[in-house]
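Right, I'll just put the structure down here and ask away after.
Only a single protein chain was left out; the remaining protein chains are all shown in position.
After this line comes subunit A, so read on.
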Amino acid sequence: MSGVMKRMGMIFRAKANKALDRAEDPRETLDYSYQKQLELLQKVRRGVADVATSRKRLELQMSQLQGQSTKLEEQGKKALALGREDLAREALSRRAALQQQVTDLETQHQTLQGEEEKLTLASQRLQAKVDAFRTKKETIKATYTAAQAQTRIGEAFSGISEEMGDVGMAIQRAEDKTAQLQARSGAIDELLASGALDDPSGMAKDDITAELDRLSGGTDVELELQRMKAELAGGTDSGGQQAIEGGSGTGQAQEQQQSQDTPKFEK
């Protein structure tokens, strides 16, 4: 058939296709947008995991330092009981340095914990948003598919000029929705950018290293010494006992030290 009927049909279809082609498929845009959001969510989750790992590492370090500190204190007591004040002084000054480290680590730990909580919250919020987006996306895709089908058979509804109006409106709707979605994904980008998403683990680690390097010597060694002396002088009976305990405690302390070292290999 090459007459008017065929030609009119062909021209109509060509026009309709051209009009449809001009609009990019918003379903693809939607899927791409969703994919992008999932990637962002993944990044946030990784951030949370990184911070948690750093926090655990700090806790481990702190407990190790605490163990060493206890050991040094006992050694100091023992040295004093044996009349070696010089040794006790040395032990206590080392202990003071360790205490300083522990204090610094505690500050770091608190900061990290706060960061972790913030990130966890951000991650949860983002998850909710991404979930909502997925639902919306499927709805819009279905709507668009329907609109497209409707456009294709649109000329079945009414006269041709009205149909072309339908095509235009369907495209307009699709474009509007796409723009809306792009704006939304932009907003999520912003949220992520502002949501404390710098890699805190790397920073924290550097800070800790810096703090460790910046050990300060004990200032309250003398004070500690006085306290211990007073303790020893407090009762000669208990002083002997303490000495005995201190002697048997050496093995215990070593044991303790070992058990505290073990987690080091567990990462």
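Keep this in mind: contacts are C-beta pairs under 8 Å (C-beta built on N, C-alpha and C of every residue); 3 or more make two chains touch, one makes a residue touch a chain; residues count from 1.
Assume contacts and distances are computed from a predicted model.
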Undepicted complex member, UniProt protein name, chosen from "Flagellar hook-basal body complex protein FliE", "PspA-associated domain-containing protein", "Pyruvate dehydrogenase E1 component subunit alpha" or "Ferredoxin--NADP reductase": "PspA-associated domain-containing protein"
Absent-chain interface as seen on subunit A, which is shown: 1-9, 11-12, 15, 19, 150, 152-153, 155-157, 159-161, 164
